[in-house]
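The structure is given below, and queries will be raised subsequently.
A single protein chain has been omitted from the complex, and every remaining protein chain is retained in its original position.
Chain IDs A, B and C follow the sequence of writing; residue 1 opens each chain.
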Amino acid sequence: MGIISGKEFINRINQLQNDIWFDGKKIEGNISEHYAFKGLLKTKSSLYNLQMNENLMNEMTFLPSGKTEPIGLSYLQPKSKEDLIKRRTMIEHWARHTHGLMGRSPDYMNTAIMSFASSASLLNKRKNCFPEHIRTLYDQAMKEDLSFTHTFITPQLNRSQINLMQTEQPISAKIIEKNKQGIVIQGARLLATQGGLTDEILIFSAPRFYLDQDEAFAFSIPSNTKGVKFICRESFVLSESTFNHPLASRYEEMDSIVVFDHVLVPWERVFFYDHVEAANDFVAQSSFHAFTIHQVVTRQIVKTEFLLGIAQLLVDTINVSEYQHIQEKLSEIIIGLETIKALLEKAENDATLDEWGYMRPSLIPLKVIRTVFPKIYPRFTEIIQLIGASGIVTLPTENAFHSDLKEDLNHYLQGTKTSGVDRVKIFRLAWDLTMSSFGTRQTQYERYFFGDPIRLASRLYDCYPTDKQVKTVQEFLNIEK
Amino acid sequence: MGIISGKEFINRINQLQNDIWFDGKKIEGNISEHYAFKGLLKTKSSLYNLQMNENLMNEMTFLPSGKTEPIGLSYLQPKSKEDLIKRRTMIEHWARHTHGLMGRSPDYMNTAIMSFASSASLLNKRKNCFPEHIRTLYDQAMKEDLSFTHTFITPQLNRSQINLMQTEQPISAKIIEKNKQGIVIQGARLLATQGGLTDEILIFSAPRFYLDQDEAFAFSIPSNTKGVKFICRESFVLSESTFNHPLASRYEEMDSIVVFDHVLVPWERVFFYDHVEAANDFVAQSSFHAFTIHQVVTRQIVKTEFLLGIAQLLVDTINVSEYQHIQEKLSEIIIGLETIKALLEKAENDATLDEWGYMRPSLIPLKVIRTVFPKIYPRFTEIIQLIGASGIVTLPTENAFHSDLKEDLNHYLQGTKTSGVDRVKIFRLAWDLTMSSFGTRQTQYERYFFGDPIRLASRLYDCYPTDKQVKTVQEFLNIEK
Amino acid sequence: MGIISGKEFINRINQLQNDIWFDGKKIEGNISEHYAFKGLLKTKSSLYNLQMNENLMNEMTFLPSGKTEPIGLSYLQPKSKEDLIKRRTMIEHWARHTHGLMGRSPDYMNTAIMSFASSASLLNKRKNCFPEHIRTLYDQAMKEDLSFTHTFITPQLNRSQINLMQTEQPISAKIIEKNKQGIVIQGARLLATQGGLTDEILIFSAPRFYLDQDEAFAFSIPSNTKGVKFICRESFVLSESTFNHPLASRYEEMDSIVVFDHVLVPWERVFFYDHVEAANDFVAQSSFHAFTIHQVVTRQIVKTEFLLGIAQLLVDTINVSEYQHIQEKLSEIIIGLETIKALLEKAENDATLDEWGYMRPSLIPLKVIRTVFPKIYPRFTEIIQLIGASGIVTLPTENAFHSDLKEDLNHYLQGTKTSGVDRVKIFRLAWDLTMSSFGTRQTQYERYFFGDPIRLASRLYDCYPTDKQVKTVQEFLNIEK
Partner (left out) sequence: MGIISGKEFINRINQLQNDIWFDGKKIEGNISEHYAFKGLLKTKSSLYNLQMNENLMNEMTFLPSGKTEPIGLSYLQPKSKEDLIKRRTMIEHWARHTHGLMGRSPDYMNTAIMSFASSASLLNKRKNCFPEHIRTLYDQAMKEDLSFTHTFITPQLNRSQINLMQTEQPISAKIIEKNKQGIVIQGARLLATQGGLTDEILIFSAPRFYLDQDEAFAFSIPSNTKGVKFICRESFVLSESTFNHPLASRYEEMDSIVVFDHVLVPWERVFFYDHVEAANDFVAQSSFHAFTIHQVVTRQIVKTEFLLGIAQLLVDTINVSEYQHIQEKLSEIIIGLETIKALLEKAENDATLDEWGYMRPSLIPLKVIRTVFPKIYPRFTEIIQLIGASGIVTLPTENAFHSDLKEDLNHYLQGTKTSGVDRVKIFRLAWDLTMSSFGTRQTQYERYFFGDPIRLASRLYDCYPTDKQVKTVQEFLNIEK
């Protein structure tokens, strides 16, 4: 096998019959026909088709040595800077196809799986660790072009630093039993984006203080494993009209809470368990951060370009480019875009081979972006709102343009060089990106993608060496160290 | 007559059968039963009932000398500081009833009409001016407890400063004919909040450069006047569930574009016409700004208190009050709230009688608030998002809590001292205020309530006397003036 | 006796012969003739004369009942709102005389002494507490018009929260012995502004975590007490030229480190000792904060007005008032000024009698100012720099205007309506306020006047009641408390 078509993907997801709950009801029938998921699945389907597109195929796939079936390039383990750039090109193709608005396009999780496999040796010969299970999963994922979701965030009674969260019944998903078949998981995880819409669900522990041993595990299981339940939030799909909701109708990814009710994870799917140190090491020392941030940032650049295009089109539509404060606002977006592009390029230029022979992008520039983007993206959406001003809200709908009002609307809402209908399209897009429930969820998504922004700044500081700079100052002052 | 009940209000609006277009269709039947308007009209109805509430009646109404029917206090022309405080108390009652979320509670426009009547003498003996028509309308409004909307914003092909907007067909509403019966209006106005949901619509010209003579007019006509058409935007009412959409289900006010198609405004309804100077003077020198900003700011204080309550409740729910950055964020809201309260009080303390004997609040403190609030309100909503973090989006719906998921949700989503269901209620409120389409429209509404924020700063500077301070410096430096 | 003249003040300070070290040398001879102190002492002298000025005397002094000698009004214990306003008027007079630039004009510390006396009863009947010593000092201070300095800040090896600072030799001033005569102090305090330039030095403990018992004391002693040494920083007086250094030549207050070397504090001068709880209570519950912040804020308003005058004069001089970004910058200063004024007025309006019958300004508005001013003052100085642009640095000196260059300079440096010499005067003032070593010390002084700005925000949050707002939200959501 190898890469799959959009149709194959849809069929497979439909057949899984995952246990998904929406607005208090379990979803029956084909998920691909449900109003809340249909737009997204259609878009995902088109992404898979892109891998089979003749013109793109050699940029979207690779042939593993000795194989004849092309594999999705998101699974490629880079061994040179050229490989890194190939990976970036592939990510850009998928991102451009969705204008950077699909946070969980398949390459994101495929990259994660690839990074796990590339660092599996970290677990070699450690207690309760099964690096070979990771490698097997990676092989299977490539062969079947599997799709994944995952979830980091644990439920929290209490975010106080000194809280130890003791309850009788598990809240955060944990191991409650180990037996011949595998480990048994009980509890919940919050926020699986596209939860239930993928073949597999990957669970692993994010490092934190006081990580309990029974929460220190990692595994991947099919989404339809017995006892796994996905509880959806309200859908932000308001209609199928791409005029009214140009983005939500296509890119609303859904988030869900995942409940594990006595879920048996077979041993051959366990990567490690009961091993706090391995859990921490695996995130800190594997290539997970280097490769996934590389993917994320590439997508965020495409999204920022889309946003810049919208901002400029708004400016053109109402002809406000002469205002100094408008120029400053646009220049803010330009500065953000060029800064991230330069940092990404530097991360690639400074990439180095890790101990297992994989070419990792340099982390410092990527961590700078990771600290900056969650702050500038919300500001960019604010800039769009500030350009659109009061005109961004009072917008007629598609049906109005197909009614007796059509002529009035085209007349009264015309822009400088734009018909009423085009003007409304542009403003609705600006609104859907920044002010609809879909849009604000996007903003919050980018803001929290990498975790608590406050901690990101601290972590950047923690990992940044300043010895050389300090020594220079000490020498200047003739101070002994 | 005098004050009316909620029921009377609803009946009257239903009977008007205004020409309202929603999603490409003209609304037929009772507007109060239409899903997009029903929640709002119910809330407005409850506001009118408040005037008749025995406990509040003496704070919500007044008896004009020689009359026996109580009149809504929003129509009171203040002649003393006590009157001003009475007015504020009345505004607070209505604002608290709606937590400051109804931008166009009846007192807003009633205050505008009252300020017009109090300054009508400005138009005495000027060409094309009919101050007596204003006074007549004011009397009628009091007697019938009329409700109003208005709209400032004109359609703009082009917001460039040097543009003169010439088209063959009028775009911005203007006088195209004068005849025995009155003036005839053709063209559009953008953004009438609650357009079509009030008895009357008031139109007058905001001062601007190059105001054309045929756009320099003011009048009020019944909303159902022939040729007046209201074109609604998409509704942000997503359901009637106050659990899922606690604010949108109650307070979604709707905005509309108003189209005038050969609308005849009878002479007795015209305040002035063809008089650019009168149009400018009337806004600049009347008590319109002093009294309406006083109303708006009182409401905004109540809204800020509501927002502070939500922020604190979020903090309590996830127990994060120990974090210094959380404390700083809350203190930002506190600073904003106390600042506005102090400035409003100062505006009242420094109030002075105008030349016609009405007690006007001092404008400088009010203009300071007007410049500040459009910046801090969006920041406050951002603070709520930053406290809520990723937990503010992935929220189950009311139906989920009435399904088999109930127990799971109550268990897994519990807060420090809060059940799962209450936690979700609190987070949904935070979301509806700051991230739903309803909430972001509120943000944009407050941001642009007083017009372009950039210009507000300039206008504050323009009106602020610095002579004394400059002179002090000159004396210090022995510089001759 | 009672109020003293400037001359009397100078004589008294000269006679004290305090142990002041400047640039490695002990100062000998009259301090009033030393280049680093002469400008300041002349200014202070003129402040004392203001109390005797016939036109101001009844606003600057009061007659205690049964007395015939007028007392400085800064010592008045306010018993009514009128008294508070009298106090403010007195503070304004002194502040205007120095344009708010003298942080430690005599009224600041006089107010502190007055607040101590007004709250002395807090110490009644507590162990190691001598409230009567406070009252005696207050009486003596009034009778002799004493001047004071004080110092809060303790030396710190280490500002880490978990550090307990143990060294063999005391670093922070502490009690090392108690004997018949009194307590013996050893150690240092940092940052006494005008240290050595006042009659007395007041020492008391600021509340903090882990306050040691032997650091929990308060007393006041003459500045020339044996063993008390003042170590000055570099002087920011660069010349006596008021043209070149209009502010530094007049208002440079000097800061010093105070070293206590076996200093005996006689029992009759001790307010309390060895009593951590009393130390904390006395700051938290006395009227110290209410009255001193009231003084500080009044001065800061005058300073902000001076700053606004300078900003406007710069704008006029180079004729840039048409620029929108300039208007916005000026409006920022206006907003800050009007906000603080409104909050101060509210603090007075909301003043209440404390349990001992003294009228305390309301603390919440004052604490809001205390949190805000340290952030806006530095911004205002930045605004001045941004208006002055590159022209604020390259400025000829007074001597150049008295040389052959005079004509050239007057010609080439002329402003729109200003001669070259006046333009340079204005720009030098802007520079001296914001960019000279004197000016940046002022900025840092205002930034840290009330302590660590980060903690100020936290403390405002801590003291602010939000129960009512939270309850409103809970009721809205039907959540049980």
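In the analysis below, a contact is a pair of C-beta atoms (placed from the backbone, for glycine too) under 8 Å apart; a residue touches a chain by one contact, two chains touch by 3 or more.
Since the structure is predicted, the reported quantities are computational estimates derived from the model, not experimental observations.
A.B. asks: Please provide the labels of all shown chains that the missing chain touches.
C.D. replies: The undisplayed chain, in the complete complex, is in contact with A, B, C.
A.B. asks: Looking beyond the chains shown, say which of C:Asp107, C:Glu215, C:Asp255 or C:Glu348 touches the absent one.
C.D. replies: C:Asp255
A.B. asks: Determine which one of C:Ser74, C:Ser436 or C:Gln469 touches the chain that has been left out.
C.D. replies: Among C:Ser74, C:Ser436 or C:Gln469, only C:Ser436 touches the chain that is not shown.
A.B. asks: Just one of A:Gln285, A:Gln324 or A:Thr352 touches the chain that is missing; which is it?
C.D. replies: A:Gln324
A.B. asks: Taking the entire complex into account, which one of A:Val372, A:Ile387, A:Leu413 or A:Met435 touches the absent chain?
C.D. replies: Here the residue in touch with the unshown chain is A:Val372.
A.B. asks: Considering the whole complex, not just the chains shown, which residues of subunit C touch the missing one?
C.D. replies: Residues 21, 23-25, 153, 155-161, 163, 169, 171, 187-188, 190-191, 229, 231-234, 238, 244, 255-257, 259, 318-320, 322, 325, 378, 382, 385, 389-403, 405, 408-409, 411-416, 434-437, 439-441, 444-445, 447-448, 452, 454 of subunit C touch the chain absent from view.
A.B. asks: By the contact criterion defined above, which parts of subunit B meet the unshown chain? Give residue numbers in ascending order.
C.D. replies: Touch set of subunit B with respect to the missing chain: 324-325.
A.B. asks: So which bits of subunit A touch the chain we can't see?
C.D. replies: Answer for subunit A: residues 96, 99, 246, 305-306, 308-310, 312-313, 316, 324, 327-328, 330-332, 334-335, 338-339, 341-343, 345-346, 349, 364-365, 368, 371-372, 418, 422, 425-426, 429, 454, 457-458, 460-462, 464, 466, 468-474, 476-477, 479-480 touch the chain left out.
Everything that follows uses one rule, which is that only the chains that are shown with their structure count from here on.
A.B. asks: From the centre of subunit B, which chain's CA centre is farthest?
C.D. replies: Chain centre farthest from subunit B's centre: C.
A.B. asks: Report, in whole Å, the distance between the mean C-alpha point of subunit A and the mean C-alpha point of subunit C.
C.D. replies: 53
A.B. asks: I'd like to verify one number: the distance from the centre of subunit A to the centre of subunit B, where each centre is the average of its C-alpha atoms, in whole angstrom.
C.D. replies: Each chain reduced to its C-alpha mean, subunit A and subunit B end up 40 Å apart.
A.B. asks: Considering subunit A alone, which of its residues make contact with at least two other chains?
C.D. replies: Answer for subunit A, listing residues that touch two or more other chains: 325.
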